[in-house]
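Written out below as structure tokens is the structure these notes cover.
Every protein chain of the complex appears in place save one, which is left out.
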Amino acid sequence: MTDAALTDDAPERPAIELRGIVKRFPGVVANDGVNLAVRPGTIHAIVGENGAGKSTLMKTLYGAHRPDEGEILLHGEAVTFKSPRDAISRGIGMVFQHFMLADNLTVWENIVLGDEPGSKAFLDRKRARRTLVELGARYGLRVNPDAYVSDLGVGDKQRVEILKVLFRGAQIIILDEPTAVLVPQEVDALFASLRSLTAEGVTVIFISHKLDEVRAVADDITVIRAGRTVGEVQPGDVTARQLAEMMVGRELPRPEPRTDAPSETVELLLGDVCIAGPGELDILDHVSITVRRGEVVGIAGVEGNGQSELLDAIMGLRPLKSGMISVGGNSLDGLSTRDRRDVGVGYIPEDRHKDGVVLPAPLWENVMLGHQGSKPFSVRGWINRIAARAAAKKIIAEYDVRTPGCDVAAIALSGGNQQKLIVGREMTAGPCVLIAAHPTRGVDVGAQSAIWDYIRVARTEGLAVLLISADLEELLALSDTLLVMLRGAIVATLDPKTVTIAELGAYMTGAAETEAA
Amino acid sequence: MNTLTARFLTLNSWQRALVAGALGLFALSITRIVAGADDLTSGNTLIATLATAAPIIAVALGGLFSERSGVANIGLEGMMVLGTWFAAFAGWQWGPWAALAGGAFGGMLGGLMHALATVTFGVDQIVSGVAINFIAPGVARFLSSEIFVGEGANKEGTISSSPNITDAMGRFSVPGLADGLKSIDDKRWFFVSDVAGVLRAFVDQMAWSTLIILLLIPISIYVLWRTPFGLRLRSVGEKPSAAESLGVGVYRLKYISVAISGALAGLGGAWLVVNVRQYGEGQTAGRGFLGLAALIFGNWQPIGVALGALLFSYGISLQQAVGTKPIKALYLFIAAAFLGLCLFMVFGRKSKRGALMLAVVAGGLYAYYLNTDEVASQIVYMTPYIIVLVVITFASSRSRPPAAVGIPWRRGQSG
Partner (left out) sequence: MIKRISSVLLAPAIAILTSVIVASLALIVSGHSPLAALRAMIEYVATTDSLVTILNRAAPLYVVALGVAIGFKMNLFNIGADGQYRLAALIAAGASSAFSLPRVLHITAVILIAIIVGALWALIPGVLKVTRNVNEVISTIMLNYVATGLSAYLLVNYLRNESLPNVAETKTVPESAQLPSLNGFIENFGFHFPRLTVLNGFLPIAILVGILFYLLIWRTRFGFDLRITGASPAAARSSGVSPKGMIIKTIMISGGLAGLAATGFLLTDFTKYNETFPLGLPFTGIAVALLGRNHPGGIAVAAFAWMGIEQASRGLLPEKIPPEISKILLGTLLISSVISFEVVRRRNLTQTIKQAAGAIPGGRSSSDPPHVGSTSAGAPA
């Protein structure tokens, strides 16, 4: 295609267009007739709730798999991508939600990988560095090419990802939930970069379910629900609430205000807990937290500020440097993870697949996980299979776990159903304290509101809950008290009823400290 | 002390290797004077060390290629065995140079089998490696029974050994340099002669096959760090999903890497065959495993790997080439080294228990050194393996294997 041809009919011809895309996976239709037209040089947002088929669609666009039906048009010309390589060569680049970066390689190595300057027998490292510095200057994306990726922060890693696709000459960039890992201030920086990209003629496809952000940055919005396109709108024409209703297809669940007050009895107490880090600084720095009977204490913070270590400390998976932790007035000092569970600490781990379930094991075995040492699951070291099956069936029924039966391997269940099983397992054991980390991460909206309800009911019945989450909506909906964690310390105690998102963001990034100082 | 350590850590790997080597040599030099065991550092011992190290270096570099691409390879021993058989066959037919090629080919067959199981079918990498170690001697024995038995000029081929390779692999000495260094070496002056001995090992009576393997060290560095192929290979071992998302053919790269791995292991086997001009059952004697240990010791870096191989070979060649007296001196050396490490730990406020343990071991070794006239041959046999064990025990805390090693990879996992 020549430049002349472009200028002739480019204005109205979409940079990329999808017509009737259908993609099936075993047992599920992920995309069922998706249509999309993206104007060149714009930011086009695709919104939809978790599981609506956004990621599948993007993989189709990027050549990670081929659609079963429908066609893809690039500047009006029908194309098929056999592999990501094809998509790259046609100028389409993808920035994944989970960074695709090798930690032990340098920035420039990560960027030139697969498209190296020089010859087959010689990698031209000088040219690689020079090109990167030039690219960075042109689009305002500066990173040190010789730094190891393992040493970079989240924002820098994302810049590396964007540079990666620009380096390949991408004119269409797909960003999959790019703000999920960023704090509000970094989000602003990202949006500024995206605008400077479109100013340079780059087309941006932006996938998200954060409606305010979408409305702030996008030129056009396409809404997807249950694998189908339900409409295309302009951000100025709709409110966030209307968009949400298009996405969900019904009214948003509203968090109910609670009427009762938490008791004064302290269930979980952390006093000046410190955990030594790899270097001079402590990973946890004099953390003190009090959770009372019937209270939900939420912990907000950018991931990687000591939340995981806090979980480990409470569960006995990591030794304390100093400080104390007690449950119901009894110190946990010297107790193993097993003992802590036995004194009544329930645990919903942050990484479901890694810590929460054993994927190849059947549900009835998964129901015993964490409680295999106590009745009814085992007596004097012998497993009681009948009791385990009965318990599994009860949890499946009570917590609405959708499964053909309790002999199915956990891997066969959807994320939401796995999570409901975990919540059911922990609640059924009758804990006095529940440590819940990201309890609704990656689950569909239905499961999310169900899990929120379970937690609310248990709280009303007197459960003390420590909630760690990256989802601010969740924190605000459930917490009675909100703490903010930054660099291993609790930097603020806030009232979830009055706090604003901007305030929270300031504490989470440390901007509040600098302002105060 | 700490500033010195810090400065040492800022050096690049070549310089670090050099400093560590010089320090080690200096300490050995003192030991040999104290213990009166000149052979501890003589040129002859070091020539033997280098020769013993050659096959281990080859197999360890083989491990490097495989594991850097994310495929754990404990099948190296089996690939080496296949290498010995094919080397013997090719050598018997076409001479020693063909033996090297044949060995690499045989090892590569083993590598391809490992790749087929682990890459295409996703079999657990340890399991597949174990299976290959099992199959290789069986295949070699069957092939011997079919091809070697009763063959050769003197009908010397049997089920467990090949006919002789008629010609020997050539050797070279750098004129002038070799003799000069030898005369200094023979003087046995403190440290000076020891340095001469080390240098001499590289220029005197070196087999071409050894030289080839030594050259593979810089070649491997070049390939892995200075070519697009090397970058892709390392990226596949660190984060295959990233590589795949950029259009790198992960399967293809893993296949090539594991095939190279097998070829290098096979070359190591071929070195053994060429060295004695014959294949024998059990000839590899666990060198594949020693190579793997050198890989872990060297923290998956070529120079470290080569140093590891040299260290282990030193233990072996002391025992094989020059009898048990130097081994006894080596115990003195190790006792002193442990004592030093123990003092370092006490003053560096490291674990007290560890320091105490080291002190006890050092004391025990010293007592053994004083009370023994001649070390029993069985103890001598064990020594190199114990060295490996001790070294890996201390090295493993800073060990950083490629991130994706051992994890089966399925196409289409990116995203």
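As written, the chain order gives the labels A and B, with residue 1 at the start of each chain.
Keep in mind that, in the parts below, a residue touches a chain if its C-beta (ideal position, glycine included) is under 8 Å from a C-beta of that chain, and two chains touch if they have at least 3 such contacts.
These numbers were taken from a predicted model, which means no experiment stands behind them.
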Fill in: Touch criterion as defined above, residue of A:V38, A:L123, A:I162 or A:M368 at the omitted chain
A:M368
Practice prompt. Just name the one of A:A78, A:L281, A:I411 or A:V457 that touches the chain not displayed here.
Written response: A:I411
Worksheet item: Looking at the whole complex, which of A:P40, A:P178, A:P262 or A:P349 touches the chain that is not displayed?
Response: A:P349
Item to complete: Using the definition of touch stated at the top, determine which of A:T179, A:T403 or A:T440 touches the missing chain.
Response: A:T403
Worksheet, complete the sentence: Where B:W14, B:F190 or B:Y381 are the choices, the one touching the absent chain is B:Y381
Item to complete: Since one chain isn't shown, list which residues of chain A touch it in the complete complex.
Response: 25-31, 50-56, 227, 315, 317, 336-341, 347, 349, 351, 354-361, 365, 368-373, 378, 381-383, 385, 402-404, 408-409, 411-417, 442-444
Item to complete: For the chain that got dropped from the picture, name the residues of chain B it touches.
Response: 74, 113, 116-117, 121-124, 126-128, 130-132, 134-135, 137-139, 141-142, 144-146, 159, 286, 289, 292-293, 296, 376, 378-379, 381-382, 385-386, 388-389, 392-394, 396-397, 399, 408-410, 413
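Note that in this section only the chains that are shown with their structure count from here on.
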Worksheet entry | Inter-chain centre distance, chain A versus chain B - centres from mean C-alpha coordinates, in Å | 45
Worksheet item: Which of the residues in chain B come into contact with chain A in the complex?
Response: 226-232, 234-235, 238-239, 241-248, 400, 402-403, 412, 414-415
Worksheet item: What part of chain A is in contact with chain B in the complex they form?
Response: 55, 58-59, 62, 64-65, 83-85, 88, 94, 96, 98, 100-105, 109-110, 112-116, 118, 120-123, 125, 164, 176
